[in-house]
Structure formats: C-alpha cells, structure tokens
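Structure below; questions to follow.
Moving on to subunit A:
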Amino acid sequence: MKFVRALGAGLLAAASLLPFTAANAADDTIKVGVLHSLSGTMAISETTLKDTVLMMVDDINKHGGLLGKKVEAVVVDPASNWPLFAEKARELLEKEKVAAVFGCWTSVSRKSVLPVFEQLNGLLFYPVQYEGEESSRNVFYTGAAPNQQAIPAVDYLMSKDGGEVKRWVLAGTDYVYPRTTNKILEAYLKSKGVKAEDIMINYTPFGHNDWQTIVADIKKFGAAGKKTAVVSTINGDANVPFYKELANQGIKADQIPVVAFSVGEEELAGIDTKNLVGHLAAWNYFQSVKAPENDAFIAQWKTFIKNPKRVTNDPMEATYIGFKMWTQAVQQAGTTNVDAVRQAMYGQKVKNLTGGTAVMNTNHHLSKPVLIGEIQANGQMQTVWKSKDVIKADAWSPYIPESAKLKADWTYPWVCGNCAEPKFKM
Partner candidate 1 sequence: MLDDKFEVQVDEPHGPGVPAAGSILYLDGVSVSFDGFKALNALSLILAPGELRTIVGPNGAGKTTMMDVITGKTRPDEGDVLFDEKVDLTRLDESEIANLGIGRKFQKPTVFEHLSVFENLELALKADRGAFATLMFWLSGEQRDTIDATMARIGLADKSRHLAGALSHGQKQWLEIGMLLMQDQRLLLLDEPVAGMTDSETEATAQLILDLARDGSRSLVVVEHDMEFVRALGAKVTVLHEGSVLAEGTLETIQADSKVIEVYLGR
Partner candidate 2 sequence: MKAFRLLLVLLALLAWAPAHADEFSDAVRALNADNFADKIAAAEALSALGDGRAAVILEALADGRLHAAGDGTIVMEQGGAYRDAITQAAASSADASPITVNNRLRGVLRGAVGRLGLFSPDPELRKRAAESVIASPTPESAAMVRRALETETLPEVKRMLSLALANLDLADADPERRKAAIQALRDSSDPMVRGQLQHMLETESDPEVKAAADKAVGAINSRLVWVSVGANIFQGLSLGSVLLLAAIGLAVTFGVMGVINMAHGEMIMLGAYTAFVVQEVFRATLPPEYVGLYLPVAVPVAFVVTFVIGVGLERTVIRFLYGRPLETMLATWGISLMLQQLVRSIFGASNREVANPAWMTGGIDLIGGFTLTYNRVIIIGFCLAVLLALAALLRWSSFGLHMRAVTQNRPMAAAMGIPTGRIDAATFGLGSGIAGMAGVALSQIGNVSPNLGQGYIVDSFMVVVFGGVGSLWGTLLGALSLGLVNKVLEPYAGAMLGKILVLVVIILFIQKRPRGLFALKGRSVES
C-alpha cells in the first residue's frame, strides 16, 4: 500500500515536468527567439537589443507580417549565465521551434550556444563586434570584425589628422576579444615599424573599478616625448570608472587620445562627457550621422521606447541589419526553413543607416562602412573619418599566423568555416 503511494509520488515527480514538454507550435505565426540577458551583469547592454528586436517585429507586423503570417517574438532571459544561455537556446529551438534567434553579446555566451545551434541546425544572428576567428554555418555575424574597427582606427591615429601617433597603449579587459584585437594590432603596428618598447599592453579584470594606478601609468608612458594614444578594448562595465579617472587625472584628448571599440552612445549615456571631448571611438554606426534612414530609425526607436532621451548605437544597427536581411531572405526563399534561408542570405543587401549598403558575405560576416568619431560634450559622436567604401569583414585575421591560412566560405566549392583548402575539387 505504502509502496504504491510512494511509487505514485515518484511518478508524479516525473509527470510534474510534463507541462514543460507540451510543445505549442502554432502554425499561423512565425516565431523568432530573443536570447539577450535581461538580468545580471550583461543586462546593461543587452536589454536594449531585446527592445530593438521587439521594435523590428512590431514594425514588420504593422506592414502585413512575413509570408502572410504574423511574426511572434519569444523573449527569454538567460540572465548573464552562460550555461543558462545554452539551455535557453535549446528551449527556443526545440520547444518553441523558432525560425531564427537574435541574441548573445559576450563571446562566451555565443560559444556556449554554438554547439546547440549546430546540433539542431538553428539560425543565430549575432549583432556585436567581436574577435573574429570563427565562422559557423548556423551563425550570421552582423557586428564588426577586428579589421572593421581596430585596423582603421590605428591607421587614422597614425595619419596626420589623427596626430601621427608613435607610441601605443593597448588597454583591455582580460578576455578573448581584447586579447585577439591587441594581438592583431601588435602584429600590425610592428609591421608599420613601431618598436616593441613603444607598445604597452595592459589587461584588467571584468568590472575593474579602480583605475588610479593604470591611468597614472598611461600618463607616465605618454610623457616620453613621443605622441601617444590609448587603444581601449575595455569591456562596457569598466568604462565608466575608467573615463571618470581619465577626466579627473586631466588626460586631454589632444595630448593622449583614447580610441575605444566597445564604447558608443549607449555607454556614454552613463558618463559625463564634458571632460572627454575629443577622445575617439571606432564603429560602424553613430547616431549623429545624418542620413534619412538613420533619422527614421532614431525616430522610430524613440517612439517605440517612449523616451525621447534614449540613444541608438552600433549593435542596434547590427540587429536592425540582421533582422532586415533575415526577413528579406525568408521572403526570397518563400519559407523559414533554415537551409533555404541560409542560402538566400548570401549576397543579401540592406541599406546601412549611415549610408551605403551592407552585404552579407559567404563567410557569414558583413561588409560595412567604418566610422571614427570624436566624443562630444553632449555624449554624441562626431564623425572625423569615414571609410570611402564598405569594408569586408575577415572571419580569420591575416595578422595571426595560425588563422592567416584559414578561409571561411560556405558556398561551393569551399563549404567550410575554417579550411585551408576547399572541400570539393573543381
């Protein structure tokens, strides 16, 4: 008797999990997953992107939806917890049966969901600048690769307009993106004849908030009589204390300019920029750029988020481009089937918000223009340099010997993300 009851309890335990399993795939809507942290350390940056996707979905539904169906966004919160990212990705693909997922910010989150997407043949649109060295057939990278940010920025600083910098501080948070970028830059600078003693590399922990020593060191390093610049790959969260310390220790942009790759309008909104005027950022998008598409986008954003003070930034544009491309590809393929859509993605074009057109290449990365801007007192960027044409992202950097020999091309005859020679012989 007791035994039966106990057994029953056990079974109940298992059964209680069933409600999760009931897969509710409605056929009259196309589901897209939104996999951005809404809590935890990364919420600061990722929440905005969640809203951007929602805005795009809202927009497309206003214009009659996709393939005659409404688009439905499935929002989940991976809570800045990397294993949770993998779990949620699995849930989105297997349970929610989403047609595509827009998400991830940090490289580690992308790495942790990668196996899931490859196993279940899902589609991830990754909207953040990153270190490259990757090309998965299940991911489309709409953010900048190092050669779309770092190299042009350094070139600019070495130019006459940039102040002919001779001495370099490469400061970054200790994780893979800064490591790679700095590695590439080091190789590049040396190729340009910069001596080793004129390069200072410094890494700090995540969320580092006491910059006294390092800023003082930078000051010392900059006092050696040669024009010095700082290339900052410091991660979002640590930037505020960093810039506050810069300002207070009186490092002026025309003495030691700081160029950052992960600081945009969104980050600056959290800082008083009066004393940072002239420091630089290199990115593919600035809100301040005057272009009809951009004005429309900004207006749409401010109305959607119901806050005229909110700013737009580069990852938002990347999300915008990614989403637009996906919808175009779906329309072109006439289905949301992942393989069909993937094929349709190649060569897909979308107008950049800053003018020109972004093109999706067969290495799953974009060709985008590169902008370099100076921080203004109002927290906006003033473009001081713009690439003549769009620049094609390298999945594999030519400046890293191991990766120089690799090529990413998902079309015949290569059909490979990291191969030295094509899969098929022609």
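Keep in mind how these were chosen: all candidates are chains of the complex that A comes from, given by their letters.
Operating definition for what follows: contacts are C-beta pairs under 8 Å (C-beta built on N, C-alpha and C of every residue); 3 or more make two chains touch, one makes a residue touch a chain; residues count from 1.
Every value quoted in this text rests on a predicted model; they were computed, and no experiment measured them.
Within the complex, subunit A makes contact with only one of the listed candidates (1 or 2), namely 2.
Within the complex, the subunit A residues that touch candidate 2 are 38-41, 43-48, 160-163, 174, 203-205, 207-210, 212-214, 216-217, 219-220, 223-226, 237, 239-241, 244-245, 247-250, 253-255, 257, 266-267, 269-272, 274-275, 277-278, 374, 376-377, 379, 382, 384.
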